[in-house]
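Every protein chain of the complex appears in place save one, which is left out.
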Amino acid sequence: MAHISLNHPKLTLEGAEAVLAAAKVQAVRMSKPMNIAVVDDGGFLLAFARMDGAKPASIEIAINKAHAAAIRRQNTGPARSGEEVSVLLSLGLAIGSRAHQTPIRGGLMLEVNGECVGGIGVSAGTEDEDTEVARAGVAAFVKG
Amino acid sequence: MAHISLNHPKLTLEGAEAVLAAAKVQAVRMSKPMNIAVVDDGGFLLAFARMDGAKPASIEIAINKAHAAAIRRQNTGPARSGEEVSVLLSLGLAIGSRAHQTPIRGGLMLEVNGECVGGIGVSAGTEDEDTEVARAGVAAFVKG
Amino acid sequence: MAHISLNHPKLTLEGAEAVLAAAKVQAVRMSKPMNIAVVDDGGFLLAFARMDGAKPASIEIAINKAHAAAIRRQNTGPARSGEEVSVLLSLGLAIGSRAHQTPIRGGLMLEVNGECVGGIGVSAGTEDEDTEVARAGVAAFVKG
Partner (left out) sequence: MAHISLNHPKLTLEGAEAVLAAAKVQAVRMSKPMNIAVVDDGGFLLAFARMDGAKPASIEIAINKAHAAAIRRQNTGPARSGEEVSVLLSLGLAIGSRAHQTPIRGGLMLEVNGECVGGIGVSAGTEDEDTEVARAGVAAFVKG
């Protein structure tokens, strides 16, 4: 054991912008203007775009999803108690973390060899649409 | 009656660190890296550790659970209306207290002769795992 | 250029606890009970101790200083305009960042080869005392 561990990867702005650009292409393809946020492993914003026509109310939700996925090391979505979705646990975590966790889908982790390096969050559509756009972003992420 | 009451016990940092250390040992035994917080009777943080690999999103939840157990003088968990868990009451209390109460299990009181002197909160696993680690902390608490 | 950069160091809990322990020793030596917080490079709490007698009001200040030093990549203290301390800039940054920056001394960066891996924040004494205790923590940090 030691005071530091070594050889951790970090997401670059170039990486974040590639992820963002791919998500945007997918949103255009679906004709769904979206808010798209990409953050690093500390949940800090790296790149963001609000497409023309995407509602401003979703800006914070998109950033929130990216942030939550990154610092929870897990795609966003409802919390479960066993197999069942638990409303109590899902909202309890959102409230208790002062909104640093969210039960809403559309936030995906970016990882390299099992280590979280950031997240992408998408908002303005349905949860399925948001997730589909986020997935296109993740797919463009080159871990090499 | 008098203006003051006397002879109250207070949790020391040494006590808090012993509780924290025992909880950590249990978490290691379970191979579950955890966020572990110990607070005094006012809900104020005394000792904290985030084990390597425990997700940052659970820091606030662990502190939150310890705080809530201490100032609610009760282990954390869902609020009930009669025998039934009430989602409305549980989340209403969490929201209304601005997250000073939580329906999520894993926060336990530390008490001496029925008097609350603090709390321990654990987060990063399931509620059962969190509670098991918190219990190991409480078990190490010497009230003498 | 690439989507990720490699070979970054991370502070471990063992490192954080060594820093915390050394700071505590110094506070004992000075007979000044302190709140001491150690965070990682994202400003997330890793280890914390409030020594017996340290005022609870300084818990948040200690965590705040550690957080601010880490995410600002700079020891905490007043902002300057040229050589002069600027009250306007110092407080403007604290307000504008919603308290993620602080002009109060006593928060020091932990770094490895010029890369920030975290911070230590100390509070309960004067700014000089807080800084002296924080420095003892930094001195115990082994970067190897």
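Order of writing sets the chain letters: A, B and C. Residues in each chain are counted from 1.
By our rule, a contact is a pair of C-beta atoms (placed from the backbone, for glycine too) under 8 Å apart; a residue touches a chain by one contact, two chains touch by 3 or more.
Since the model is a prediction, treat every value here as computed from it, not as a measurement.
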Touched by the hidden chain, restricted to displayed chains: A, C
Residue among C:21, C:89 or C:138 touching the omitted chain: C:89
Missing-partner contacts on subunit A, residue numbers: 12-13, 17, 40, 42, 44-52, 56, 59
Subunit C residues that touch the omitted chain in the full complex: 5, 42-43, 68, 71-74, 81, 87-89, 91-93, 95-98, 100-101
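By our rule, only the chains that are shown with their structure count from here on.
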Subunit A on subunit B, rotation in degrees - Cα superposition, rounded to nearest 5: 90
Most extensive contact between chains (C-beta pair count): A-C
Distance from the mean Cα position of subunit B to that of subunit A, given in whole angstrom: 30
Gap in Å, rounded to a whole number, between the CA centres of subunit C and subunit B: 26
Shared interface positions of subunit B, touching two or more other chains: 52, 56
